[in-house]
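Accompanying notes for the structure given below.
Shown here: the complex without one of its protein chains, the others still in place.
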Amino acid sequence: MDFDTPLFDTALAEAWIRSIAAAVEKEQDRLTELDSAIGDGDHGSNLRRGFDAALAALEGLQPTGPGAVLTRTGTTLISKVGGASGPLYGKAFRALGAALPEPAGPVALAEAMAAGLDAVRILGKAEPGDKTIVDAWTPAVAALRAAAAAGATLPEAAAAAADAAEQGARDTVPLRARKGRASYLGERSTGHQDPGATSTALLFRTLADVTGNR
Amino acid sequence: MDFDTPLFDTALAEAWIRSIAAAVEKEQDRLTELDSAIGDGDHGSNLRRGFDAALAALEGLQPTGPGAVLTRTGTTLISKVGGASGPLYGKAFRALGAALPEPAGPVALAEAMAAGLDAVRILGKAEPGDKTIVDAWTPAVAALRAAAAAGATLPEAAAAAADAAEQGARDTVPLRARKGRASYLGERSTGHQDPGATSTALLFRTLADVTGNR
Amino acid sequence: MKKLINTPESVLEDALAGFAAAHPELTVDIPNRVITRAARPAGPKVALVSGGGSGHEPLHGGFVGPGMLDAACPGEVFTSPVPDQMLAAAKAVENGAGVVFVVKNYTGDVMNFELAAEVAAEEGLEVRTVLVNDDVAVEDSTWTAGRRGTGATVLVEKTAGALAERGAGLDEVAALGERVNAASRSFAVALTAATVPAAGKPGFDLPEDEIEVGVGIHGEPGRRREKLRPARELAAEVVETVLADHHLTAGDEVIALLNGLGATPLLELYVVYGEVAARLAERGITVARSLVGNYVTSLDMAGFSLTLTQADAQLLDLWDAPVDTPALKRA
Partner (left out) sequence: MKKLINTPESVLEDALAGFAAAHPELTVDIPNRVITRAARPAGPKVALVSGGGSGHEPLHGGFVGPGMLDAACPGEVFTSPVPDQMLAAAKAVENGAGVVFVVKNYTGDVMNFELAAEVAAEEGLEVRTVLVNDDVAVEDSTWTAGRRGTGATVLVEKTAGALAERGAGLDEVAALGERVNAASRSFAVALTAATVPAAGKPGFDLPEDEIEVGVGIHGEPGRRREKLRPARELAAEVVETVLADHHLTAGDEVIALLNGLGATPLLELYVVYGEVAARLAERGITVARSLVGNYVTSLDMAGFSLTLTQADAQLLDLWDAPVDTPALKRA
């Protein structure tokens, strides 16, 4: 492993949360619009409220490592977001934080992200193809694992994961939702991109950005 | 008095009520529109309901004269219309009916119409210039009296009254309402023609029509 | 116009059929358009009769029952009922102690109730009329038909109803009603206009960012048009306007009615009420009792009215008295 390659350390974890908060602020309206089409129009404000609170929670925190940053973020999301995305992302970040060694390279990050995905799937019981967060997170984990196995650097692996998550989000467009509010629409849920998969893609894109900017 | 000149008899009274009912049906939307501008948008449907009922009330009636037709119409209007126009027109027709000898010529009709106007003014307490029914009815009575004094026939007198009533209705446009719902608007009631004055003009126009068609 | 109706002409009759089905504890005479309590009070009791145009539900039918009205006469939408209804109602509920008509001050209502009272007197009934005229948006001068009757009607009907239930005499009940009216002031703000079914379109057009201030409950436009502002500012202005016409000073107690006009979500009414309560508290005025919800509506109008009634021990006692009507219940 190249010593100049950045690892996932506390500073990077904090930078990631900051970057998510900024991205969510910027994309709030788009997320809400997607959620208006097949949900109830609050996904943007839900995440905004959650990551603003997560940012604030970092203020006083003396983290013992990147895992602590992410665990704390998960706890904050559970306490502040509500809705479907609150517990799902909350549990995901808590699992991610618990699974993350310090500092983590691509392999460890891939496994931690897999633990996050497991948490989402255990709580939400969604399968791939159900038009949810899972549809962006699953290919992202696969891409992370593949990149790590191929010896990629953290920025390279994160960029591959971001691409895969975005592709996964786009691939939700033709799907018929089987979980969450969008499932009530039946056939009418097709033709729209899933808001949760879209915000998951945002999480991975910001991760790629902050690792790449190191 | 010319023997060919029609008098106000039972048949004419019935024809008048029929003609009002038809005119109100035709003008219902316009009356409602005028009432929407400065009132509550029901003057058309109020009069429609009232004169439809008045028509129905004539069905079984064996009138003892034109006065009985008009008295019955007044009673029906009171029972069926409600709102401001119901009691006002109801009382007016009852007074008109009570004052009308059989058969009546122009002089008697003018005095009966004056009795109707008195009834409106006693109940509603409106002065000329208050932007109400009174503003059309007052000049109509004056025109009837003038025509009768000048020896006009009933059709001539009724036509003069219709013209005067219509002018009176038009003259309500610049007025500020001081009675009825429109008074709540204060200065904003100016610039609109009063619905009640408009329907009064309709009453006199139909009277001119039915007397002229004899 | 999107409305849950069959035809504009049949709205009242159809709604009365539904009201009758929903409230077996009341008697609904649909042909005559009179709503009365199913059971007459046992002994002699002053009978309270009210009525007015429909479209203000739950007013008045929703306030018929023990502790409040004996009968209500619903007119066509936004149209005063006719004297026949009031007479039929008075005769149906008169119980040996006379009848009080509670009349909102609108030309049509006043004249129709007047005709009814005339005939009732001719037929030997003792009738008193309480005129409700609490809306400060209208100047009470020779330039107008006088102040409109709005939210205070609920307070008059509740307290006079309670007093009648306790066996007070005709003059006493009428005097109490007049006293409550005199102690009350109201003011309303609309975000959208009401659509009368027969008219088929809104009574006035209001741009997306404007409100109508000082509206009545019949879809009539208000004092003036303004830009929509935050609830805090609107509530402050409404409180200001009501108090400017009220003789309340710090330490006084009020009953506050924050009333939705028909299409306002309860969530928003509570937001406004929070601001109203805060503004009153700042002035040292104590809200002794409050009522937040849809009580005197204007069809599908969005907006609210505020009624403040100066309270005293007697009024609070009557306000707290048991009542059992479709829209107001208290044990």
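Letters are used for the chains, namely A, B and C, taken in the order the chains are written, and counting of residues starts over at 1 for each.
Note that a contact is a pair of C-beta atoms (placed from the backbone, for glycine too) under 8 Å apart; a residue touches a chain by one contact, two chains touch by 3 or more.
None of these values were measured; they are calculated from a predicted model.
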Omitted chain's touching partners, listed by label: A, C
Per the touch definition above, residue among C:S54, C:T144 or C:T159 touching the missing chain: C:S54
Of C:A92, C:A199, C:I285 or C:L299, the residue in touch with the unshown chain: C:L299
Interface residues of subunit C (partner: the chain not displayed): 1-7, 11, 14-22, 54-55, 57-58, 62, 77, 191-192, 208-209, 211, 228, 230-232, 234, 258, 262-278, 287, 290-292, 294, 297, 299-300, 302-304, 322, 324, 329-331
Contact footprint on subunit A, counting only the chain that is left out: 32-33, 36, 38-42, 44-46, 49, 78-88, 123-124, 176, 178-181, 183-186, 188
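Criterion: only the chains that are shown with their structure count from here on.
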Centre-of-Cα separation between subunit B and subunit A, whole angstrom: 76
Distance between the centres, which are taken as Cα means, of subunit C and subunit A, whole angstrom: 55
Whole-Å gap between the CA centroids of subunit B and subunit C: 33
Junction residues of subunit C, two or more chains touched: none
Interface hub residues of subunit A, defined as touching at least two other chains: none
